[in-house]
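Heads up, one of the protein chains got dropped from this complex, but the rest are sitting where they should.
This part shows chain A:
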Amino acid sequence: MRDKRMTADEVVGEIKDGMTVGIGGWGSRRKPMTLVKALLRSGVQDLTVVTYGGADAGLLCAAGKVRKLVYGFVSLDSIPYDPWFKRARETAAIEVLELDEGMFQTGLRAAGHRLPFLPIRAGLGSDVLKYAPELKTVRSPYDDGEELVAMPALKLDVALVHLNRADKHGNAQYLGPDPYFDDLFCLAADRRYVSCEQIVETFDGPPQTLLLNRMMVDGVVEAPGGAGFTSCVPDYPRDEALQRSYAEAASDLEKWPEFYERFLG
């Protein structure tokens, strides 16, 4: 079996200008921050970023990497709003596709199943469709004739996710309470990279926690603390103090450069 171990910079070396990059986790939970930091340090630009957004979205906006953001929300959980995302939106610095959270999942599923779209009720009647006229509806071919949203596949060039454990072949395990959608991000992407707290020879814990198998992964990065400051339970909780520093610096352009330099390390 292949050894897929890589460095974060090697992962980012696979990401080209203009690509669509999906980022796993949820809000300020289990975000692949080591991989995001490597992306921030790189020269890559013009990205379409697809994320249940937290500071990953904010930071990439801060660095001017984002051409378009696809999201259901952007929030730091314990802090409701991400200041950099707010600024990017309020200055119209980025294009957006703002979706219902369930539509977002359905789009990833469609991509993973190699379907052009999957039907869903969410979105009907709301302004999701008004601001995204490229989204179409479809009528049920059965007797009910119901009109539904035809959620298009959210196809990704690259998926970046962070899990608790992985082996060097790309099998990977979550140990927290929620898998989030990291498996769907990998299935939706052409190139799939997982960072992890620790690379192991064999896995402890129930096999149901093995969320990713090696068919779904092209590269593995050992990155202890690699989700920080977002949470990666049970390895560590969110670093609320560091997240507060991020949010404060992000709210004040004079404070930002110093924080950013220190944060990137």
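The rule is simple: a contact is a pair of C-beta atoms (placed from the backbone, for glycine too) under 8 Å apart; a residue touches a chain by one contact, two chains touch by 3 or more; residues count from 1.
Keep this in mind: contacts and distances are computed from a predicted model.
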Notebook entry, point to check: Unshown chain, UniProt name, "Molybdopterin synthase catalytic subunit", "Acyl CoA:acetate/3-ketoacid CoA transferase, beta subunit", "Aminomethyltransferase" or "Cytochrome C oxidase subunit II"?
Noted result: "Acyl CoA:acetate/3-ketoacid CoA transferase, beta subunit"
Notebook entry, point to check: Hey, which of A:Tyr71, A:Phe117 or A:Tyr193 is the one touching the hidden chain?
Noted result: A:Tyr71
Check: Hey, which of A:Leu40, A:Ala122 or A:Cys232 is the one touching the hidden chain?
Finding: A:Ala122
Margin query: List every residue of chain A that touches the chain not included in the displayed model.
Written below: 26, 53, 71-75, 80-81, 85-86, 89-92, 98-103, 105, 120-128, 130-131, 146-147, 177-181
